[in-house]
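Starting off with a structure, shown below.
Heads up, one of the protein chains got dropped from this complex, but the rest are sitting where they should.
Letters A, B and C mark the chains as written, and numbering starts fresh at 1 in each.
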Amino acid sequence: MDGIHDLGGRQGFGKVRYTQGATAFHAAWEVRANSLYAHAVRLRIFNMDEYRHAIERMDPRHYLTASYYERSLTSLATLLVEKGVVTREELERRAGGDFPLAAPSAPGRTNAEGRARFRLGDRVRVTQDSVPGHMRLPGYIRGKTGVVVGESPAYPFPDAHAHGVQSEDEPTYDVRFRSGDLWPNSAEPALIHVGVFQSYLEPAG
Amino acid sequence: MDGIHDLGGRQGFGKVRYTQGATAFHAAWEVRANSLYAHAVRLRIFNMDEYRHAIERMDPRHYLTASYYERSLTSLATLLVEKGVVTREELERRAGGDFPLAAPSAPGRTNAEGRARFRLGDRVRVTQDSVPGHMRLPGYIRGKTGVVVGESPAYPFPDAHAHGVQSEDEPTYDVRFRSGDLWPNSAEPALIHVGVFQSYLEPAG
Amino acid sequence: MPDTDRVIQRTASVEERVDAVQAALDERGLKASEAVEELGHLAQETWIPENGARVIARAWIDPEFRKRLLANGREAVAELGLAMPKHHRHLVVLENTAQVQNVICCTLCSCTAFTIIGLPPDWYKDVEYRSRVVRESRTVLREMGLDLPPQVEIRVWDTTADTRYMVLPEQPRGTGGWSEDKLAALVTRDSMIGVARLGAP
Partner (left out) sequence: MPDTDRVIQRTASVEERVDAVQAALDERGLKASEAVEELGHLAQETWIPENGARVIARAWIDPEFRKRLLANGREAVAELGLAMPKHHRHLVVLENTAQVQNVICCTLCSCTAFTIIGLPPDWYKDVEYRSRVVRESRTVLREMGLDLPPQVEIRVWDTTADTRYMVLPEQPRGTGGWSEDKLAALVTRDSMIGVARLGAP
């Protein structure tokens, strides 16, 4: 989905609030939220793609104003309710207040048909695909051309894996793009490397 | 700028909170905020493109959580400060608290060189242009092809007019796109008409 | 917020912020309070959907006016004494038929021909309408109570320049021979935005 989470290249954000050696956690509840979602993954209540997608399905206002671990917590609770482990009513009764959850999921999809295999150095074009469900294609590379510089072992296909749809695992390619091709005349020069699933790629000739 | 305001086609938003015959205003301050910005435009303290751009320059979190008239108010105050009419300190002293303003502006630009004139029925392609300043090109038509169905009288060019840059007025064209061309396989069938400034268009051959 | 180095304090309420701006302008002799009176009256009493309703009713009963309205909206509404701001140089009137439903929006902000069809309601300015109506028009209209037959083509007009749009709804059945005033009373703002059709009275 073309959701609020797809932030790469969006303009209007301010300075990074950087401090040297900043810590990962600032409060005990953050550690607990992180542990609880990891535990649920370990228990196979949901997988990482379902987890990421439930974060993306948060109301955009909530997504943008929530801290990272509040997003984790919201995804965790949403999936526990959707999987039937617990009801929202119970969570709200226990919490003593409203427990905002993510919006329902749209259908997923399986791998693209007739996907090509690529070798290092191949020129590839990213498809124009957009789906209502989960995908791991950042909008800023859609329709753009780059060069394959790496290949990973096969992974579950996120568009299917986040939705319980059958699919084959497929490799991801590290594809190198020039920032000037991604944002013509409006990016600082750099090489941008993106991990791209095979289903999102076609030969660029 | 590819800012948070560029919402057309973004997914993850919920149902429209529609009620029949909903009123335009819900509180007296909304009417006043609306009148005050309109008054400032009438006094030529700023123009409509500057006004719109200052809304776009709001922090994305603030933009998304503020109501429409809070955005108006923020743009108004930002421009009054930027134009030297009043200081932020005075506004905050009078308001008795923090007065969030929009982020500073980036430079603008003048009209595109060698822009073409089009006639009704011409096929046109939208440029890939993206600029750090103001523009009135929604991201969802970037690089897309459509057909000219209307032409307006000449207007100030927003990319320049929002930044005090010299430019010629130019016509806008009503360009008709097919939703399936804008979002392949992921839009409901419809014709989408967009008012597009001449500088954003080239012949599609 | 971009200004992270500022001292964090309470954010003033919107009312307090409006008061601050108004008072600061007043003190500089810029007559903000007078403007609030005058423009507030215009926004609430003058720029109202009843203007557009008169235009629509006239177009229904006067075929020559309808032609002029479709050819040049700005000049035609001026015949009824209706003005548009200087920066609205062009009014395009979109004719609905049994086969075509036009609907207007503004994905980048919330522009409308407000002097004619009235200032827009909240839902028109909300991020939900702005993001979804261009991509899921049929679903959005259905959720809003307008369930269009599949054969009706939807045309969405995104107000991204200073051209302004208004929808000319179909005249409801069973209103032939009605007076202009009686017809105008049937026309809703939402039908001129294109998210509603007018049923038989």
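FYI, a residue touches a chain if its C-beta (ideal position, glycine included) is under 8 Å from a C-beta of that chain, and two chains touch if they have at least 3 such contacts.
These figures come from a predicted structure and were not determined experimentally.
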{"item": "Chain not shown: contacting residue from A:Leu76, A:Val131, A:Val147 or A:Ala160", "value": "A:Leu76"}
{"item": "Touching residues on chain A - with respect to the absent chain", "value": "5-11, 13-26, 29, 31-36, 38-40, 42-43, 48, 52, 55, 59, 61-62, 64, 67-70, 73, 76-77, 80, 85-86, 90-92, 94-100, 103, 136-138, 140, 150, 152-153, 155, 172, 174, 179, 182-183, 186-197"}
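Note that only the chains that are shown with their structure count from here on.
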{"item": "Computed distance of Cα centres, chain C from chain B, in Å", "value": "17"}
{"item": "Distance between the centres, which are taken as Cα means, of chain C and chain A, whole angstrom", "value": "38"}
{"item": "Inter-chain centre distance, chain A versus chain B - centres from mean C-alpha coordinates, in Å", "value": "29"}
{"item": "Multi-partner residues of chain B (each touching 2 or more other chains)", "value": "9-11, 13-14, 59, 61, 64, 103, 183, 186"}
{"item": "Multi-partner residues of chain C (each touching 2 or more other chains)", "value": "1-2, 127"}
